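Note that one protein chain of the assembly has been removed; the remaining protein chains are unaltered in position.
Naming follows writing order (A, B and C), and every chain is counted from residue 1.
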Amino acid sequence: MSGQNHRLANSGSIDRSAPLKFQFDGQQYEGYKGDTLASALLANGVHLVGRSFKYHRPRGIMSAGSEEPNALIQLGDGNRTDPNLRATRIELRDGLVAASQNRWPCLKFDVGSVNNLLHRFFPAGFYYKTFMWPASWWLKYEHWIRRAAGLGKAPQGRDPDRYEKTHRHCDVLIVGGGPAGLAAALAAGRTGARVILVDEGTLLGGSLWSDLDCTIDGAPGLDWVRATVAELQAMPEVTLLIRTTATGYYDHNYLTLLERITDHLGTAPDHLPRQRLWKIRAKRVVLAAGAIERPLVFANNDRPGIMLASAARTYMNRFAVTPGRRVLVLTNNDDAYRTALAMHAQGVRIAGLVDLRAQPKGPLVAAAAAAGIAVHPGQAVVATRGALRVSSVEIMKLTADGAGVTGSARKIECDAVAMSGGWTPTVHMFSQSGGKLRWSEDVSAFVPDLSVQAETSVGSCNGAVSLVKCLKQGLKAGIEAARATGYKGRVTAAPNVGEPPQSDRRDLWVVPGKKPLGHAGKHFVDFQNDVTAADVHLAAREGYQSIEHLKRYTTMGMGTDQGKTSNINALAIMGEVLGANVPGADVSRVGHTTFRPPYTPATIGAYAGRNIGAFFDPVRTTAMDFWHREAGAKFEHVGQWMRAWYYPKPGESLRQAVDREVKAARDGVGILDATTLGKIDIQGPDAAEFLNRVYTNVWLKLAPGRARYGLMLKEDGMVMDDGVTARLSENRFHMTTTTGGAAGVLDWLEEWRQTEWPDLKVYITSVTEQWAVASICGPDCRTLLAELCPDIDLANDAFPFMSVREGTVAGIAARVFRISFTGELSFEINVPRRHGLALWQAMMEAGEKYDICPYGTEAMHVLRAEKGFIIVGQETDGTVTPSDLCMDWIVSKTKVDFVGKRALARRDIVSADRKRLVGLLTEDPNEVLPEGAQIVEAVQPEPPMAMIGHVTSSYYSPSCGRSIAMALVKGGPTRIGETLSIPLAGKTIRAVVTEPRFFDLDGERANG
Amino acid sequence: MYRQLRQPGSSNREWAMNTPVNSGGNSGMRGLRGGKQRYSILSLARNALSHHENWQRAWRAPELKPAYDVVIVGAGGHGLATAYYLASRHGIRNIAVIDKGWLGGGNTGRNTTIIRSNYLWDESAAIYEHSMKLWEGLSQELNFNTMFSQRGVLTLAHSEHELREMTRRVEAIRLNGIDSDVLNPAQIKQTVPIIDTDPRLRYPVMGGFIQRRGGTARHDAVAWGYARAADDMGVDIIQNCAVTGFLIQDGVVKGVETEKGTVRAGKVACVVAGHAGVVADMAGFRLPITSRPLQALVSEPIKPILDVVIMSNAVHMYVSQSDKGEIVLGAGADAYNGYTQRGSLTVPEGMLAAAVELFPVFSRLQMLRSWGGIVDTCPDASPVISKTPVSNLYFNCGWGTGGFKATPGSGHVFADLIARDAPNKIAAPFTLDRFSGGYLIDEHGAAGVAH
Amino acid sequence: MVEKVGPTPPGLDPTPLDRVIGPIGGPAEAGVVLSERRHWGKLVLRGEPDDKKFITGATKALGVAPPSKPNTAATIQSTAIIWTAPNEWLVVSEPGTEAALESALESALAGTHHAITNVSDHSTIIRLSGTAARAVLAKGCAIDLHPRVFGVGQSAQTNLAKAQVIFRQFDEMPSYDILVRASFAPYLWAWLTDAGLEFGVRVEG
Partner (left out) sequence: MLLIDCPWCGPRDDEEFHYGGEAHILRPRDAAALSDEAFADYLFMQQNPKGPHLERWSHNHGCRRWFNMLRNTATNEILEIYPMGEKPKTEAGQAAYAANWRRETAAEKNALSGEGS
């Protein structure tokens, strides 16, 4: 294969010594190191690279940067495939495999292009007007719409690559490594400030890589770039990041940068992430993001081979590729002359230079004439031809006002068109920062106006057109930013610059065609989403005149390019339409759609970073976890904790295991890992007063050594947490909270202490993990404990129920609480975490003769339910008061105040009609109600049915030999004795309302 | 005073489900009733022949008149629907809907479009199901394709606790007569092949329930459809005109001050979502509402891979794929008040990690755009549809993170409240007096993410 | 059936990381060196900084004044007193010394409003050292660790990945001692190892 037939013999900064092979749509090609996929395809004469979103029109490469709307590629295959990548941003590497998208069966012949034939029926927003009949068919229509939409394909499996994130702080962050950004970095870097400079490209220097006609201090601009980069690289506090896009600008100078680390390497070394998201907090930001050239909106301006003039120049000068052999240039400004001249100098034939301006003048125009280029001033391209690539254009003379064309058309053969409609400053990051834009007549685009964050825009993103201005602004902003962050330095004079001058532009937002707009050919505005100038007119006609309505109605600017090349054209056209109809309306009043992160599409995996898989959410385990695991426990997640759920013996079901565990706890001795309960050390002379205010019951008189159960309410009176708190000494308490509530309660206590009661002398410290806790219960537990605990008298009167003692257990210093969540005689043994496993093992060993049985959270739930003890989060859901739980006994009537008190007296809270806690006994004792099941008074043949409550807890109770349940039911205790129904899908269960207590009603067992 | 007494003890149940959708007359109406050009495949073809140059405006750009029977503040979906139902169901047509920006530009234009009615509490189920029934004929009624797509909303459970809460909700939904199917992990995998159902996940998919009648709609189209149909009946939609104050005499509202001058009105109805607090402040009272950023984002468009809407509370994310092909993702609101329509990066970071955790194939897709809205949340995550301390001034707000789905129902019952100066049975539980009485309709306790 | 003790070095009490750390060793030129500091004593000391009696008492018992400057740690021999809040310090001392220190503090502070809580087991210490230590922390920690801003003697309470930590820098290497709750330690260890991947990780005993 002849191969790179559009590669120029010399020039360019590609590495000709490193040829690379790659594949596009199954065909083999060759390019060089330093190429992008786009430049390599062009080098091989390939322009047709994709099909448009809606009409499936053939499309070619339009730009040389990240603004590319057309050349969207499916890269790679298998689990490493990436949809929708821009060919202009893909660095060529050996063995690269790329494919076009959104076409079937192939790019050259795409069935979807019937849409183009039927285009008349598909104006903007057509789907809002149809597909409504019959109503039930929408899902069918939609199925096909969905299949037709979308662009590339998602991979089918897990991403084999890793992504990382990092934080970084700096004094000055500079976005953009063109001349303006480099100048800023140089000025700031020389002061010693911490500088980060990012550029999304692979080379620093920005447009200087294509604008070879510029000199700095008498030498080629690129010499200055090389020297500057070398100086910056030598500065220890300067970080230069290439292949890195500034994606987001958030509040308080927080920016995200997405660095592509391994994509260009082909195969990535294992230790490196594919991409890294940098999260930067910058003291000052300098935005030097450059400008993007605008296409011209003329009839059928979308054929492959039609590209931006600056892109053509970039392909020539940087990649040594010519987009064609006979190139037509179409422009409304001087800049495209540079492209024409550069091509001409390389021996590329300029088929003509069509200039929309009636009388272009100036040195560039003169140079073109001198070079023998045929300049056609005051002319317009009115039509283009060529099925899969442009083959000719027709030009006609523009009327004086530019609104129409006159005379006869002239055909010019060409195989590429380079167009220039002016430049749009890249204000994305500025606008994301919250900065306000202003319409500039100088550049016919929006430029930064009011900054709201510590940021400065410089260079062509700030509306500067000349290189010298870009350098000056950069140097000034760099030094000012460094000074503002405390460094010293002087503004250095800008170097001497040699550059072609620029004269006036002529904005013709729609280049007139031979027929009225929309009657012949399509004037594309948004190339990716197939939005035409006629669509903009249609939207205006139908009342979608706000720029935001225009966007949403036509999808203008909503593609993967976010309208980088189209927004200004679209809103200017809208401005013109409105200007004609509404007095005073013009472009600046139309405004711009909102700029949002990311600047260019950014890999989702990078934003997830390592916070997936094992790092998605920490799993917390107790000191005894290893033992539970070895014992074959099944686990349950409670908050972030892993708790032993039950310990099945071989062949046992959940129910069998739990029955056994419950029985053991009631009849012998059971042991539970209760470590996860929250624990808080509360100290100070006002500790008791403090508790008195946060709990509903009274605390002042609790004697040291004694413990009490407490209920905490939110200020709205709803139950928030519960637990036992013990008074260790006059001024010291040990509070326990629920497992899930631990962090919240600690914060809650601090909040009240610091904000409402700053005068209380109390210190609060979390000790949740200081202690490992083994809770033992059952008739034999006292004897067992006595064996291991020589120094505490465990007798009922020496160590009564609801008290705490300190001593040693199995030789370990311990805090022992005599409290019970099972209703049995029970001790909770707290030891420092390091001894948790040893304590557990000692208990198991000593308990062997009592058939000690470890029980998990499920058995714990059954045990407490048999006793009617509530669980916050199960019997409660944030809407339940103590009275709803029939726990009025714990709410002090005498205390003047506690958190939540007043709320309990509100009229709907004291209503007799509230749902309150009851027990439920199913008619069939073996029937276990599903937790969450809804209760009705009367079953109807069909829903709807009036619900009066729901089952909060439900188990088979081995101790009662039947099922038991707790429920919140309207009227609660007033219904005791009534039979209610629980209609489930398929059957209805009937149950009798009882007290919510099922076992050991007189509470004797806790005494052993 | 603004207490509309709801009898304590009166059951909200019996009436809830069967209130006819078209109460107020004109039931069974279809299409437009004013002089507007109808949309259809035929009109599309006809217009194609004239190069689409003869399409009429979807809505006029009228001058603000000095007085209206009803002024509605806020041209979001809810405000426009209110105007539409006032005009179509109550015959009140001398209405202005005034918006400070472009119509539909508030949360209506920036939400993740999830529609469902499978709420826990009866009161919520009633209003969202009322809404669902209206959705089911909405495109035809408005003669505007809102692309209401009943592709199903699947809510996942990832722990024993969530399974229990799921049962509670599923049973309540079922007994309220609303559709709901429980799915096991295998069935979930079948429905959503790209989901990771590995039981070793940190938050394994343990089950879920699907409301098949739930789904999505094209959010902008909803605003436009209502706007066009309301305009068709003579409603004036005034854009780019902020309401800056109220005319109040002896506790009765007489009109509003706007950027374009004073407008007198018999009644004023505010439907300003995130700005409810600000607007109530102008009228001299406060609402139990905080306004916070809520963020969402979309990926680049890709060929279909996700046909149902997925919601997951534990990993904190919800996701669907739009007809254009983007993956649409959302999560919870930011933690602090704000009107910036942007939030902290932490939230998107969290939702994207959650998304990749559940859907590993998302990792290599690219985020295209992320944005925020201003959501108005009540302490109980339920809305306010109510009279206020000022007579003839009504508020509809507090829909927070989940009011898009309620658009038709909310507008429908609000119109009724305005027309009759009294809430109907569906609206009654949502009056302001619940905050003093304490009968809140707490939808975050058990129902999880409120979308 | 159950192994009596875990892979805890004989004669020592288990730590939260004993079963997590895995084999000791790694490349000599690793940019990241990790180890666990076993069972160092940790006391939370509370008292009002403007209470002269408290400050003198604490200074006497500790041998050095508890730092009043936020984000710093005072050290005396191997003991570090880390500022954690305006009326709160964390005293980290050699394993086994905490009980004596606690009673010394108690007696020196008698009569003042203060609180001492032994939290030696509440958290453990992961020592992170090496040329890439700063870069590893930066992957999960949002505060500025540049040597111009954060140097030897400084400390911070902040988030590291998804764990809450207190860390202090104690040499120019840089090296950090990171205090993390016991139950988050396995997560954090795994996270640090993962974050160190690109620099090479060596684990020390």
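In the analysis below, contacts are C-beta pairs under 8 Å (C-beta built on N, C-alpha and C of every residue); 3 or more make two chains touch, one makes a residue touch a chain.
All values derive from a computational prediction rather than experimental measurement.
A.B. asks: Can you list the shown chains that the absent chain is in touch with?
C.D. replies: A, B, C
A.B. asks: For the chain left off this view, which of B:Thr197, B:Thr290, B:Ser322 or B:Asn396 is in contact with it?
C.D. replies: B:Thr290
A.B. asks: Of A:Tyr141, A:Trp757, A:Phe801 or A:Phe999, which one is in contact with the hidden chain?
C.D. replies: Residue touching the absent chain, from the options given: A:Trp757.
A.B. asks: Of the listed residues C:Leu45, C:Val92, C:Ala133 or C:Ala156, which contacts the missing chain in the full complex?
C.D. replies: Residue touching the chain left out of view: C:Ala156.
A.B. asks: Under the stated touch rule, tell me which residues of subunit C contact the chain that is not displayed.
C.D. replies: 70-71, 84-86, 88, 142-143, 156-159, 164
A.B. asks: Take the complete complex as the reference. Which residues in subunit B touch the chain that isn't displayed?
C.D. replies: Within subunit B, the residues touching the omitted chain are 3, 275-278, 281, 286-291, 335-340, 344-346, 379, 435-438.
A.B. asks: May I ask you to list the residues on subunit A that touch the chain which is not drawn?
C.D. replies: Missing-chain contacts on subunit A: residues 250-254, 279, 281, 434, 452, 686, 689, 715-716, 747, 750-751, 754-760, 897, 901-903, 905-907.
What we mean here is this: only the chains that are shown with their structure count from here on.
A.B. asks: What whole-number Å value describes the gap between the mean CA coordinates of subunit A and subunit C?
C.D. replies: Comparing mean C-alpha positions, subunit C is 33 Å from subunit A.
A.B. asks: On a C-alpha centroid basis, what's the spacing between subunit A and subunit B, in Å?
C.D. replies: 23
A.B. asks: From the mean C-alpha coordinate of subunit B to that of subunit C, what's the distance rounded to whole Å?
C.D. replies: Taking the average C-alpha coordinate of subunit B and of subunit C, the gap between them is 50 Å.
A.B. asks: If you look at subunit C, which of its residues touch at least two other chains?
C.D. replies: There are none in subunit C.
A.B. asks: What are the residues of subunit A that contact at least two other chains?
C.D. replies: 279, 611, 614, 617, 619
A.B. asks: Looking at the complex, which residues from subunit A come into contact with subunit C?
C.D. replies: 164-169, 194, 271-273, 279, 281, 610-611, 614-615, 617-623, 626-627, 630-631, 640-641, 681, 683-685, 761, 763, 765-771, 832-835, 837-838, 841, 844
A.B. asks: Looking at the complex, which residues from subunit C come into contact with subunit A?
C.D. replies: Residues 1-6, 13-16, 19, 39, 44, 46, 87-88, 113-115, 117-123, 135, 138-139, 141-144, 146, 148-149, 161-163, 181-184, 186-188, 190-191, 194-195, 197-198, 200 of subunit C touch subunit A in their complex.
A.B. asks: Subunit A touches which residues of subunit B in the complex?
C.D. replies: Against subunit A, the touching part of subunit B is residues 8-9, 11, 13-14, 16-18, 39-41, 43-45, 47-49, 51-53, 55-61, 101-105, 109, 122, 136-137, 139-140, 143-145, 147-151, 159-161, 164-172, 174-177, 194, 202-203, 218, 220-221, 224-225, 239, 299-305, 315, 321, 323-325, 340, 342, 344-345, 348-350, 352-357, 360-371, 379, 434, 436-440, 442, 444-446.
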